[in-house]
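Only a single protein chain was left out; the remaining protein chains are all shown in position.
Should a chain be cited, it is by its letter among A and B, assigned in written order, with residues numbered from 1 in that chain.
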Amino acid sequence: MRLHELAAFLEARYEGEADYEVSGIAALEKAQAQHLSFVASEKYLKQLAKTAAGIVVLSPALNEHFSGNKILIDNPYLAYARLSALFATRVQQVEGIHPTATVADTATIGDKVSIGPNCVVAEGAVIGANCELYAGCYVGERVEIGDDCLLYPNVTLYHDVKLGSQCLIHSGTVIGSDGFGFAPTAGAWTKIHQIGSVHIGNKVEIGSNCSIDRGALENTLIADNVIIDNLVHIAHNVQIGEGTAIAGCVGIAGSAVIGKNCTVAGMVAINGHIEIADNTHFHGGTIVTRGNREGGQFASTAPMMPVKDWQKNSVRYRQLEKWVERIQALEKAQKQNDK
Amino acid sequence: MRLHELAAFLEARYEGEADYEVSGIAALEKAQAQHLSFVASEKYLKQLAKTAAGIVVLSPALNEHFSGNKILIDNPYLAYARLSALFATRVQQVEGIHPTATVADTATIGDKVSIGPNCVVAEGAVIGANCELYAGCYVGERVEIGDDCLLYPNVTLYHDVKLGSQCLIHSGTVIGSDGFGFAPTAGAWTKIHQIGSVHIGNKVEIGSNCSIDRGALENTLIADNVIIDNLVHIAHNVQIGEGTAIAGCVGIAGSAVIGKNCTVAGMVAINGHIEIADNTHFHGGTIVTRGNREGGQFASTAPMMPVKDWQKNSVRYRQLEKWVERIQALEKAQKQNDK
Partner (left out) sequence: MRLHELAAFLEARYEGEADYEVSGIAALEKAQAQHLSFVASEKYLKQLAKTAAGIVVLSPALNEHFSGNKILIDNPYLAYARLSALFATRVQQVEGIHPTATVADTATIGDKVSIGPNCVVAEGAVIGANCELYAGCYVGERVEIGDDCLLYPNVTLYHDVKLGSQCLIHSGTVIGSDGFGFAPTAGAWTKIHQIGSVHIGNKVEIGSNCSIDRGALENTLIADNVIIDNLVHIAHNVQIGEGTAIAGCVGIAGSAVIGKNCTVAGMVAINGHIEIADNTHFHGGTIVTRGNREGGQFASTAPMMPVKDWQKNSVRYRQLEKWVERIQALEKAQKQNDK
């Protein structure tokens, strides 16, 4: 890729040798002459001064700080994201249905679809145009997948699941398994069949080995532009609002409703049947026991300590109520003294 | 389904139009004329008053609160669970062995079994009557599966695993992977081959993407009527007692013994080599470091706070032992004063 082509792709201004060619992207401190790099913020001016990158993407405000080949654009980090597509290493899968795939006669397959080895597409399923299903994906009965979706190997979509367009699902992820619903029955459990499904919007990306359960009576709902990392558990009837980002190892219990544009950091657990406002941000490891009415930043974890301190402080934490009572007693005694 | 049929199925009394027909189940506030609904407890009397449901299941004690078509039964929530089976949307898989499946000659396949596309059944495996294995399941050497089990796509059972009857295993779940056992050896690790297996009782349901490890010398044991949600990790030689329920994202370390009829909420971590009494209930996110002799409710998480408060309180928690010492000094000084 040449400088002028990259700038044209971004619809941005460039300075330098128009035909300068790069073959990869690298961070400022690692980049060589054959690399494109970028300055995400002013924090990186030191690295910029020393970089060997062949082309740098930076904001016009920082123009004076770099004299080499450059692309000037307002949001260089976003520009980097867009440029990364040009250097992606994924191999497009071969169009058509692989001979080892099992596709039901009643399934509807869109134009230019790739269905990889050992995929199974069950009765009544509908797969939109330009979808790529890698090997071993299972698409259950009556599933609907929009256009331009990408399913990596061994994704499982249970019956009746709906996926919008431009979704990307990573390997091992299961969508539509039964919600965890049982009626207690004298030391045993009677299964509540999960009659709802899972409806997922457009431009949703879901990481590897996630589990998203179908609803008990209504559907589990994931709105447009939601992004979900790996090993995330989403229980039945959860609703996740547009643009919300959920990091790895998060668990969301049944019927929780998460607002729009929230960020949920890693290993957060969200209680069932609560409502989280738009623009709420949970720090890593937060145990979210109640809902909120207004966005904001929340956390719940105890601080990390050397084990020796942790052992002592843990004992004190277990006695906290008692120590508070002793403070109150001291205050009372002091008041008596003051009289 | 007609009112009189539903009542007959439940062996319950009904009032209203015997031939009234419904086609689905819905919650009271969402139900329309074509829906069956139910009143799980008195808390829902308000919703009952306004419901448009065609048929309502409720306890005889609430009979006066609803004048429409109704089924009267003592435990309406359990009745709902039982009725949900009649409205289930899952498609029964076609009987027989799919031509793309690989089944060893020495495997024993019961009557009316369905083995889906790309399943593999290894040497000496035994699959009971009426089992359904969806596509891509792997059944290792000498595995034994009881009657009436359902395995959703891409379940993996390692060699020698035993599953009782009427078990349901969701997609991506792995049973029988090696326990995490190694002998430290000068900066490296010597693997301890895991010679035990996993034995699972009857009527066990396991969610999607769970991992249940085989035992080191003896077997990992999961008793009858245990229910397990998604993304649960069960280490080698764990034992789980009858009727215990384990929610999503739980991790149970090696050789932990969990009693009967316990409930383990989401994201709980249970230490290895401890014993948990029957009827123990852990709140979500609890880190269970010790066993107990008597059941009860336990929790360990710190409370959620706005990040601003959390930062200040975290500093104080790190100093807790010191503050306790200062309270003690104040008490001592006060005693001196009192003399």
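As a working rule, a residue touches a chain if its C-beta (ideal position, glycine included) is under 8 Å from a C-beta of that chain, and two chains touch if they have at least 3 such contacts.
All figures in this text were calculated on a predicted structure; none of them were measured in a lab.
Enquirer: Which residue, B:27, B:91 or B:330, contacts the hidden chain when the whole complex is considered?
Expert: Residue touching the absent chain, from the options given: B:330.
Enquirer: Among B:218, B:278 or B:321, exactly one should touch the missing chain; which is it?
Expert: That would be B:218, which touches the missing chain.
Enquirer: Out of A:13, A:30 or A:46, which is the one that touches the chain we can't see?
Expert: The missing chain is touched by A:30.
Enquirer: Considering the entire assembly, which residues of chain A contact the chain that has been omitted?
Expert: Considering the whole complex, chain A reaches the absent chain at 24-27, 30, 75, 77-78, 80-82, 84-85, 87-91, 98, 100, 116-118, 134-136, 152-154, 168, 170-172, 203, 205, 207-209, 224-225, 227, 229-231, 242-243, 245, 247-249, 260-261, 266-267, 284-285, 301-308, 310, 314-315, 317-318, 320-321, 323-324, 327, 330-331, 334, 337.
Enquirer: What chain B residues would touch the chain not displayed?
Expert: 100, 102, 118, 120, 122-123, 136, 138, 141, 154, 156, 158-160, 172-174, 177-178, 180-183, 185, 187-195, 197, 209-211, 213, 217-218, 231, 233, 235, 249, 251, 253, 267, 269, 271, 283, 286-290, 296-303, 305, 309, 312-313, 316-317, 319, 323, 326-327, 330, 333-334, 337
Assume only the chains that are shown with their structure count from here on.
Enquirer: Please state the rotation angle, between 0 and 180 degrees and to the nearest 5, that superposes the Cα atoms of chain A on chain B.
Expert: To bring chain A onto chain B, one rotates by 120 degrees.
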